[in-house]
Every structure is written in structure tokens, then in C-alpha cells.
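A single protein chain has been omitted from the complex, and every remaining protein chain is retained in its original position.
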Amino acid sequence: MTHSVAILGASGYTGAELVRLIATHPALRIAALTADRKAGQAMADVFPHLRHLDLPRLTTVEEVDFAALDLVFCALPHGLSQALVRDLPRDLRVVDLGADFRLRDPAAYEKWYGLPHAAPELQPEAVYGLTEFYREEIRAARLVAGTGCNAATVQLALRPLIEAGLIDLDDIVCDLKNGISGAGRGLKENMLFAERSEDVAGYGQGGRHRHLGEFDQEFSALAGREVRILFTPHLVPVNRGILASCHLKGDALAIHAALEARYAAEPFVIVLPYGQLPAMGHVQGSNFCHIGIIGDRVGGRALVVSTLDNLCKGSSGQALQNANLMLGLDETAGLMLAPVFP
Amino acid sequence: MTHSVAILGASGYTGAELVRLIATHPALRIAALTADRKAGQAMADVFPHLRHLDLPRLTTVEEVDFAALDLVFCALPHGLSQALVRDLPRDLRVVDLGADFRLRDPAAYEKWYGLPHAAPELQPEAVYGLTEFYREEIRAARLVAGTGCNAATVQLALRPLIEAGLIDLDDIVCDLKNGISGAGRGLKENMLFAERSEDVAGYGQGGRHRHLGEFDQEFSALAGREVRILFTPHLVPVNRGILASCHLKGDALAIHAALEARYAAEPFVIVLPYGQLPAMGHVQGSNFCHIGIIGDRVGGRALVVSTLDNLCKGSSGQALQNANLMLGLDETAGLMLAPVFP
Amino acid sequence: MTHSVAILGASGYTGAELVRLIATHPALRIAALTADRKAGQAMADVFPHLRHLDLPRLTTVEEVDFAALDLVFCALPHGLSQALVRDLPRDLRVVDLGADFRLRDPAAYEKWYGLPHAAPELQPEAVYGLTEFYREEIRAARLVAGTGCNAATVQLALRPLIEAGLIDLDDIVCDLKNGISGAGRGLKENMLFAERSEDVAGYGQGGRHRHLGEFDQEFSALAGREVRILFTPHLVPVNRGILASCHLKGDALAIHAALEARYAAEPFVIVLPYGQLPAMGHVQGSNFCHIGIIGDRVGGRALVVSTLDNLCKGSSGQALQNANLMLGLDETAGLMLAPVFP
Partner (left out) sequence: MTHSVAILGASGYTGAELVRLIATHPALRIAALTADRKAGQAMADVFPHLRHLDLPRLTTVEEVDFAALDLVFCALPHGLSQALVRDLPRDLRVVDLGADFRLRDPAAYEKWYGLPHAAPELQPEAVYGLTEFYREEIRAARLVAGTGCNAATVQLALRPLIEAGLIDLDDIVCDLKNGISGAGRGLKENMLFAERSEDVAGYGQGGRHRHLGEFDQEFSALAGREVRILFTPHLVPVNRGILASCHLKGDALAIHAALEARYAAEPFVIVLPYGQLPAMGHVQGSNFCHIGIIGDRVGGRALVVSTLDNLCKGSSGQALQNANLMLGLDETAGLMLAPVFP
């Protein structure tokens, strides 16, 4: 049986990535693609790499026949999904890839995103989309809020350790290296090729990055106390990928054992043998997350490195994984593509 | 029904690419992987991006049980396949990804590769593996010789034009831009990151590149006269991809019409609307070839630009496409992956 | 003796490159820097790599005291210099880095740039800034029009050959590989890192690129007849550099001899030994142009490859070289910086 889906905001990178993944999905059919400013254009004009596919033309949201859909993916810029989802049919499944429903507390949303929440009445039903930790809730959900890409990378590394009490909660330093596609297709001077090539630079430093809202919410809930991690992302001249180096206080071998046990049955999270560290280039184009652990000559220290493709496992792949669950499909459908290397 | 295959030379990039493609193939099973110097290692140690797959350990060629196989892919360095294939069971299907069986005339092989042909008695049965032009022969073949990656890129652009007599055969200038993975995983100073990044430079110039042997053979046969193209490849700092800019004398509109007609029914070759030119970044990770055509203010001139992924459509994807035909499978099985962009 | 100069349009890449070069110049002093939208900012905020220099704050053009200047560099977007230069003191030396005064015929300017010439009365005194071929005129000039960066790269390769009648004027195919900084710092979707990294694609194809106006003007004048070259630039993922592969009909050895003789005494143009081809990475950050020549197994053909740094020899370096001449200084002052490799 085939399910009809729409992608709202299909002219951005996460929209295109959804199309790429769904292209070989056995049970999903793309019924509509929207893009406000590019409505009317063929998808092949906006993303020529999808030229081989028979896709609907881009339309406005208003033109979509939502009644004919089984599920909607919202890949809109932050701040636009709340009002839009509020106006959708109440029984239509929604996977939101943006930040609009990630924070359970509307006040926290306003604090981190600078806007009042436009649909606070919907927030209680939104399930946080970190599949490996909210699987059953997602299966039953109507509205799933995709996590931030950085938030996914770091949480996959740290949640089992916080849950098990294996690390010092007051000394969590996460230093991230981020591929450029995470900034989206919007026009910013500092995202020009000539500015980013041959460069590495931090951004959103000093505890100001919006994904901290997610870390605060999730880690504090897990720990039963306030947790505030140190989080410092850096732009690296790579198209796709996030590599999070988490500098922790804890027993590295115990940490390795805990992560290995936690993810043994997970299809997409792979824990490397102790002492091996993952590489960003080994997960690109895929829904896999690789995690490596090593100790240090300084005792009681562990380095946990987690890497995934920000557009796939960090966003569109996660969204599809959740959609599969919501629709009662095999969770891995359309997602077992091997990474592309080199 | 599942067919058992082996990949000989699985520690190189084309070997890894075959594994990537076969990973989601519905009817092939990898029974053996060989790599002389790395025999005994796990594939995940040689190519960590394949870590999620359950693959046989690398072995020597001698350890392979060829009797249990339906087809062998040879992804060996040039010069090693001839003797090896000669010693395989006579009824075992073979797809060779190297240069050893590409040239029908053993003297031409010796001229371009500097070695006498080690298995000239097998050469007559070898079918040239350019699928779109040798499909029926490949279907019936036991031994298929994969084309050079440059040879595929340029022939897809030019063969229909030579056949139709649409271009001046004495004025074919092909200027190629080549991704670095085409040089393989061997250690050469000029393939180090610091040498290739931020650089563009020609190589194999002056009519000395070995793929000229294929062009001479194929184009002369097509034209019924000697054809010698000008062929100038350049290394560009990109992992995957070949973009061939073919500067031709002919009528651009007629050329466009001929190419569009020729490839209308082909699953992997896409001719763009007249005046649009393709981009290397729009085919990476896929088996597609995009071709664009434009005229010039100088009358009687046409620019035909052809681009594909050297590791996929230029090598391993082509090999799998041919293997599908040889095994009576759907030609596109395992190959409909969309390009990865960005 | 120190000469005072201003750079109008200092917030673009060519403006910053001028500052870089003048920083170690023994006889120039930067008295003013302008940038309309960024007026009021410190140069270190706009270009942090120049942070170590003691530079004037960016101002509007109106704030500049032109009477105190010996020379002005105009690094403005195309179309803005004509009116501005018209209003400058009539005895102030001007080096324009844009296209506004490159074409001697105002009708040609209008044809290629889509705007009527705003200062046609100044055009007759503008000298075309290709130093190696207009040196004496530049020395005496008040107004010098810098060449296009592509125009410089190709003309350095071809002018001596056209002058000497060594090549077929009806078969000049120039295939260029262009670094991304040539597109400037303006915001365009196709100049984002994620769009250009891992990609090669043509642009301005089909005889539509504006630098053709310069080629038409210069080559036709040289040849005494109309010359129309084929010119196909491609964007490559490199910050700086242009590599022009010129596919010619002519005797390669004679071509090599002619180029070697022509440039023997030139400080910045280096002809490689016959058969060696240059690399973009070997001129970056410098004012040098490397030219290589090789024949082909197809007789009567020559490949002439010319490479330079588009921001330096292709623009700001050329401008400084010309300014040196206009001010009676050593032509090479501030310009002997070795290329940065790797």
C-alpha cells in the first residue's frame, strides 16, 4: 500500500534530501511539493540533480489538497510551521523538520527563537523526534518535531551516559565541526564559497546557539536536575556532516560499554570498537551515526565522538524514519543507503 | 532468486563503490571480497563507511571458491586481470572494470599499456561494456570489459553524433575536468590533499592518455574511417565526477535533437533542454549521465557537455548495469539511487 | 617619496587584495578607503585578515579629499565608475579595475553591458591596462582601464601568436577553469559554498560572456580582421585562479618559441619548458602568469595553457603594476611576492 505525502518547503536542502530518500522508498508517493517563492517551477529547475524523477511541480501551500494526503513533511524556515500546522486538517500526520515544535515550553521557544509560539495549543501533542529515544511515542504521534541536527549528533552520544550516571554533568564540553549545508540555501555573505573554503571558524559561541534549548530540555529531564552543557560549533569546509567531539569526565571503558549496549539493536547507530574514532566522511549521504570512544593518559577522561550527515540522519533521514513509524511501515524503509565515500 | 558474486580488488575505490551499490540490490549477494595486500582484514577496517554491512572478510584470490559464484567483478589494477581471468572457470561470468580487455587489438593494448596482452585468446569474446551501445552483446556475453571513465563520458556525448554524421570528425576537442578519485587509492605525491586542493592542472596531455586507445577504436569503427580526437583531461579538486566539454563543429540544434532522440528511452542518460548545461555536482553518487548542448554566436559551433560520476556510471555503476544484463535481471536494479546534492 | 592613494570600493575582494599588496609597497600610502554600504566600519571588521594594518576607516566617496591624492583605484561594481570618474579632478590619476572603460567603442560597451556609457567623452583617453602590451601608453596615461581577469589570462597566451600569424584565427577554442572569488562578494545562490563545493559547471556559455567584448576588440585590432574566439569558462571549487586551456591550430614548437621570446624580459610572465603545463596552484597569491605549450599526436595542433591569480595578476596586481608605471615607480614594487603553495 502506498501512502501519499507532501513536502512543504521543498526548495531548501532538507526538502531536496527528503525527495532523494523517498525516491527509492517502496511505500511513499510524493503528491505535492511546495515552495512559496519558487512556486510554479519544476523541481528539476530548482534541483537539477533530481531531474530523473517524475515529480509534481512546485506549488504554493494553498494549492495543496491536504485531504488526499497521509502525511506532511514541513521543511520550512523556523517560525513558519506553527501557524501552518495549526490550520491543517486535525487528523493529518505531520513531521516538522524545523524548530517550531521542539521545545515543550512555549516560553523556552520564545526565549531561544525570539518569537511568541503561534500554536501553543498544539505543543502538548508534539513528540520530540529523536527516534532512538522516543520511538513508541512517535509511533503513536500525529505531530512529530524533528530535532536540531547538532542536537541529534550530541544526544546520541550523551543520553545513555546521562541516564546511567556515567559522566560528570557539570563538565560536558561539546566541540562540533559542522558542514556548510546546515546553514541552508539562504543568502548570507559568510556562506559564500570564497568565505568558507580554506577556513574554519566558530559560530554561535558563548552559549548562544539555539540548539541549547533542546539540550537544556532533554538533558535536564533525563538527569532530573538542571544540566547546561558547553557547546561550541565550528564551520568546516565540507558540504555535509557534523562531527561532535564530546570531552567528558568519566570512565572511558564504562562509557564505551554503555553505548555499545544501548545501541546494539539500533539499525542506524553504530558504536565503534573501543579506541577507534569515527570520520565525517564515513557517514555522508546516509542515515547512519557512528560513535567512537577513547580514554586519555589523563585518567577519568573520555572523548566521545559522534558523527552523522546533518541533512540525512540529522534532519530529513530522521524525519523519514519517524514518518515510517507513524505510518506503520518498516522503520528503515528508504533509509538503508550506504554512505558515499570518497 | 539471488546470485552470488565476488569482487576481486575490493580494497580500491571502485571495489568499495560496487559494494555500496550491491548493498541495496535486491538479487545479488556478495560471497567473496579479495585484496591481496589487505587479505585477512575486515572490509570495515579498509572502508569504515561500509561498517553497517555484513560482509565477508577480505581474502586472497586463491581462497575464493569460484565454483559457487554466478559472476565475478574484477576491480584490479590494470594489467592484472588478463592472466587472472584466463585461469577462471570457463563458464563463470566476468565483468572487468580495468583496461585489460577494452582494446580489441592486442597490439593496441600493448601500445597504450606498455605490456603484451597476457590472454589474447580471450580477447575476441570480450564485449566492450558501454551499455547503451552494446546492450544486446552484453546480455549474451561471458566477459565484459568496462570502459574507461573518461571514455564513457565522452562517448555518451559523441557516438550518436558521429553515427549520424553531424559533426566534423577532424575537429573534435574534448576538454575534461576530472575528480580525484579517478586516480585511485594508490600513493602518489601529486594526489596528496595539499597538492590537489586549490589547484587545477592538466595531465596526460599531448595525445598520450591511455583512454585514447578506446576513442580511436570506437570512433573509427563508428565512422568507418580513422578518427583522432583532441583529448585534454584536467584534475579538479572534487572527489567524484567527470565533466567533458566537447567543442564541436556542427549544428547545435541538430545535435541536440539527435542526442535527445537517441537517449529518450535510456534510463540513465538524460539530455537537458537546449541551452542548459549540466553540473558535475548534479550526478554525484548516482548512475546518471547528464548531457547539455548549446550553440555559439560563432555559427556552426556546438558545445556538448557530458557529466557523470567516474566511480559510478563511469565504472562500478556501469559494471553493475552490465552484470544485471548478463544475469537476466532488471538492468536498473540497485542503480536508481538519486544523486547526493549538496 | 610616498604617493597617496585611495581605493574606492574597498569592501570587495579586489579592494582587499589591493590593500594586501600595498601593505608591503615601499612608496604607496593608503589615504582613503570607501565602501558605500559599509561606510563607517573599520576595515578589520569587513576583512579581519587585514587586522594587523593601520588603515583608514571606510567612508563614502563623498568624504574623500581627492585633492590630496596622487592616484585613485576604482574597485567598484561594473557601471559605477564612469560617472564617478567623470566627476573627479581632471588631473588625478585613475586606475579602474572594472569594465567601465575597457571597450573603446561606447556602442560595444552598451552591447555587452546593457547600459549606455555614462562618460563617453573620457573613453578616448582610457588606456587598456594589459601591462605587457600597453606599457608605454600606461606610463603616460591619466586613466587606465584594467582588463577582465579572463581577458588577461587568454590574451597573455594568444596575443603574440596572433601578432606573429602563428595560429588559425578561425579555430581558437579557449576552455577556462575559474576560481570562485572572480564572482565577487555579492550574494548569489549559486555562489554559496554548498553549491560550488564538489562541483564544476560552465557559465556564460554560448558566446555570451562579457569578456568577449575585450577579445573582439583586442584580437581583431591585432589581426587586422574580425576575430571571434570560442570562449567557455567553468567554475571550479578553488578560491583563486584562472587556468585557460587554449586549443589551437598551429605549430606547437613555433608557438613555444614565439612565447618564450616575447616574454623573456617580462618580470611576471613565465613560459615553461616545452611540454610542461602549468598549474593554478603554482601562481596563487602572486602576480605571476605561467604559460605552458604542448603539441599533440594529431599534427598541427597546440595546447597553450595560461594560468594566473584572478584577484592578483588578473585584477589588483595588474592595477598596482599599472599604478607603479603611472607614478614613475619600479613596475614590480610590491608585486614580487612568491605564490603561496600549498
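By written order: A, B and C. Residues from 1 in each chain.
Operating definition for what follows: a contact is a pair of C-beta atoms (placed from the backbone, for glycine too) under 8 Å apart; a residue touches a chain by one contact, two chains touch by 3 or more.
Here the structure is a predicted model, which is why all the values come from computation and not from measurement.
S.K.: With respect to the chain omitted from the figure, which of C:Ser11, C:Asn239 or C:Gln318 is a touching residue?
M.R.: That would be C:Asn239, which touches the missing chain.
S.K.: Using the definition of touch stated at the top, determine which of A:Gly295, A:Gly317 or A:Gly334 touches the missing chain.
M.R.: Among A:Gly295, A:Gly317 or A:Gly334, only A:Gly295 touches the chain that is not shown.
S.K.: For subunit B, which positions touch the chain that isn't shown here?
M.R.: Touch with the absent chain occurs at residues 13, 180-181, 183, 185, 187-189, 191-198, 237-239.
S.K.: Take the complete complex as the reference. Which residues in subunit C touch the chain that isn't displayed?
M.R.: Listed in rising order, the touching residues are 13, 16, 19-20, 23-24, 47-53, 181, 198, 239-240, 270, 272, 278-279, 281-286, 288, 290, 336-342.
S.K.: State which residues belonging to subunit A touch the missing partner chain.
M.R.: Residues 171, 173, 175, 177, 194-195, 197-202, 205-208, 212, 228, 230, 232, 234, 236-241, 243, 245, 247, 275, 277-282, 284, 294-298, 301, 303, 305, 307, 342 of subunit A touch the chain absent from view.
By definition in this document, only the chains that are shown with their structure count from here on.
S.K.: Report the inter-centroid distance (CA atoms only) between subunit A and subunit B in whole Å.
M.R.: 36
S.K.: So, what's the distance in Å between the C-alpha centres of subunit C and subunit B?
M.R.: Roughly 39 Å, centre to centre.
S.K.: What residues in subunit C touch two or more of the other chains?
M.R.: 194-195, 197-198, 237-239
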